[in-house]
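One structure follows; several queries about it will come next.
Left out: one protein chain. Kept in place: all the others.
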Amino acid sequence: MKKCLLVITMVLMSISLVTPCFSAEPIKIGALYSLTGGMSSIDTPSLRGAQLAVKIINKNGGLLGGRMIELISVDAKTDQKASAIGAKKLLSKGVIAGIGHSDPSFVLPSAPLFQKKGIPFVTSGATLPTLPKMIGDCMFMVPFGDDDQSFAIADYSFKSLGVKNFVVWTDNSMDFTKTLSRFYKQRAKELGMNLVLEDFFMMGDKDFSAQIARLKNASPKPDAVFISSIPNEAGLTTKQIRENGLTLPIVSGDGFDTELIVSVPGKELANDVYFSTHTYRADPRPEVVQFVNDYKEEYGVDPENAFAPLGYDAIGLIADAIKRAGSAEPKALKESLAKTMGFKAVTGEISYTRPSGVPVKGVSIISVKKGIYNVEEIWFPNTK
Amino acid sequence: MNTNRPRYCLAILIVLMAAVAFLMESQVNDYLLAIVCFAGINIILAVSLNLTNGFTGLFSLGHPAFMAIGGYTTALLTFSIEKKPLFLPDLPQWMVSLHLPFLPALLVGGCFAALVALIIGVSVLRLKGHYLAVATMGFLIIIQVLLNNADSITRGPLGLNGLENFTNLYWVAAWVIVTIYTCWKIKFSSLGRSLLAIREDEMAASSLGINPFYVRSFALIVGAFFAGIAGGLWAHLITAVTPSSFSLIMSFGIVVMVVVGGTGSITGSILAAVFFTLIIECFKPLEESFGIYGIGEIVTSLVLISILIFKPSGIFGTNEPDFVLGKHKP
Partner (left out) sequence: MDSGYIIQQLANGLILGSMYALVAIGFSMIYGIVRLINFAHGDIVMIGAFTTLALMETVGLPFPLVAFCVLLTGCAVGILIERTSFRPMRGAPQVTGFIASLGISIMIQNLGILFLSAQPRNFSFPDYMQTLLQLGPVSFRVVDLIIFLTAVILMIVLIFLVKKTKLGIAMRATAENMDVARMMGININQTIMATFAIGSGLAGIAGLMWGGKFGQIDPLMGYIPGLKAFVAAVIGGVGSIPGAILGGFILGLCEVAFVGLLPPIYSSYRDAFVFGTLIIILICLPNGLLGRDMEERA
């Protein structure tokens, strides 16, 4: 009798173990972000944005008739070795797509591994415009390229701020900032602006008194200073420049898209700052408002920086492509992603129409006046 | 010492590694392969650093700098000639035409690292203790800054990518064997005894006729050679190199393996290297399910501190475990 019961129990148990296989198989997406180390302040919001997107999609019934998305997140530790290992780990778990990274030096060890296996990799934050060319057709970018955002702010400096003479400060320790400066100078030259002085600093620098002193003495007197930096130095440079009594406009790229440029200098000093960024901050579009509310409800704080909606959009982009392809097969997904046209992301509309593979997206030019953010205009690249 | 036991151990090790390599390459997925390869590279790093730090007592923090030199050199040499102008448009012409297959490139990388070690050694090796540590740390930072700024050769902060994935378990295993064999031979030779003597008491050693400068330089150079090799393997495993990867944090990671395993014990370094590589990986599932990132590093630090409190000279001290040496207990 006991043996009979045992056998029945075991049969029932094995049935219950097998049953989940009959219900919809989850769609596995891998997320590679640096949650510890120097990049953590940028990548953690991206992961949170992505997790929020997954949660909302799953709450609304998942994709392809009830399949839930499973987001597997691996810490890249601001380390290339960990990025490479993390990529291999995700691939071994059978993900159908990967998202991650906000800096090209971490995309470079991870994305080629995805490319080799034919699995699409969508970077939420790396803006190097040559990435798709370097890696292959599985590489997709959510953000615009550095060339677009630099051209945008250069055009704005010339046309709207009337800048003729300008100074450039570049963070020489990161490729992102060097690329940004390069494209700004290129566009400025085309527009006929005059580079008065080029100065440098490094990520982690806290004191800019030397650069400020040189700025004060620059001749001819500059009409604006372009600071190519990441969020950590954005607030510090703004604060110190303004504290030294310099009122010239400060322009930058999306490295300045952070609360720090208002909170660190204070509302009074956070004045006459302009930067190009992903179209989301202070934007009244319904997608944006919905995202900000959801984020606040889920995490209790406003999105920390532009990388939060970018992470959210990476998942959204993949979900949209899955829907259009009608399948979560990596090959079909890859083709569907490549055909993305007018996808309404929180950070702008994404279309992959250019041969370089960099999305055609609007760039917001945002001004900060006495601590208030305001979208001045939205710039679109000329699609060649 | 029963001189045949270590030989048997080594032979068994070689056969074992060959078998494991063959099995893993064919069966196991990429992720586990990568972990094992990194464990192997860490063994090479730990054992070579042990030669410099452990046996000779030179507290060098510059190992990642030699890795960087070896890694970049190997990468530049294995880059195909067609690719070079695309990635590095400003490269001087004589460099563009250089192209070598993997093994020679690795050796050149290692030799170049050793050469730099010689140059550094001449200036820095007369320092002792903490001052040497600081000087080597300074050297590491200088190399990082130079690599970051030499855009035409190294592509600056972006680094080099698109390297061929040459490194596989066979290469790593082969170099692990070479490193262990070389270091073992050195340790149990008269040269090795000179190294230990310098570590224990430099004045007494020099009064016996041992030239401390030559001996220390030797330790540094050999350590640097293997670090360069490890760097080349590392670069071709990840297929990308950037200056920021070869940081002080990596330096401490390797020093930790040496200190925990036992300063001067080769077996200790091997085991510690494997242990620390695995422990980080084992914590990842925990981190991912609970979202508490960084817990792996915290626990590793606690393990380190506990070991240092309870057994400060490392698990094996300066000795190899008895069964490897083949000592008979009376």
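Observations, loosely collected:
In order of appearance the chains are A and B, and numbering begins at 1 in each one.
The rule we apply is simple: contacts are C-beta pairs under 8 Å (C-beta built on N, C-alpha and C of every residue); 3 or more make two chains touch, one makes a residue touch a chain.
Keep in mind that what you see is a predicted model, and the values were worked out from it rather than measured.
One of B:I180, B:V255 or B:I270 touches the chain omitted from the figure, and that residue is B:V255. If you put the missing chain back, the residues of subunit B touching it would be 53, 59, 123-124, 126-131, 133-135, 137-139, 141-142, 144-146, 148-149, 201-204, 252, 255-256, 259, 263, 292-295, 297-298, 300-302, 304-305, 308-310, 312-313. Touching the omitted chain from subunit A are residues 36-38, 40-41, 44, 172-173, 197-202, 204, 206-207, 209-211, 213-214, 217, 231-232, 235-236, 239, 243-245, 259-260, 263-266, 304.
Keep this in mind: only the chains that are shown with their structure count from here on.
Averaged C-alpha coordinates put the centre of subunit A at 35 Å from the centre of subunit B. Residues 29-35, 38, 148-149, 156-159, 161-162, 234, 237-242, 244-245, 281, 284, 287-288, 293-294, 297 of subunit B are the ones touching subunit A in the complex. Residues 35-36, 72-75, 79-81, 84-85, 88-89, 91-92, 104-105, 108-109, 112-113, 128, 134, 172-175, 178 of subunit A are the ones touching subunit B in the complex.
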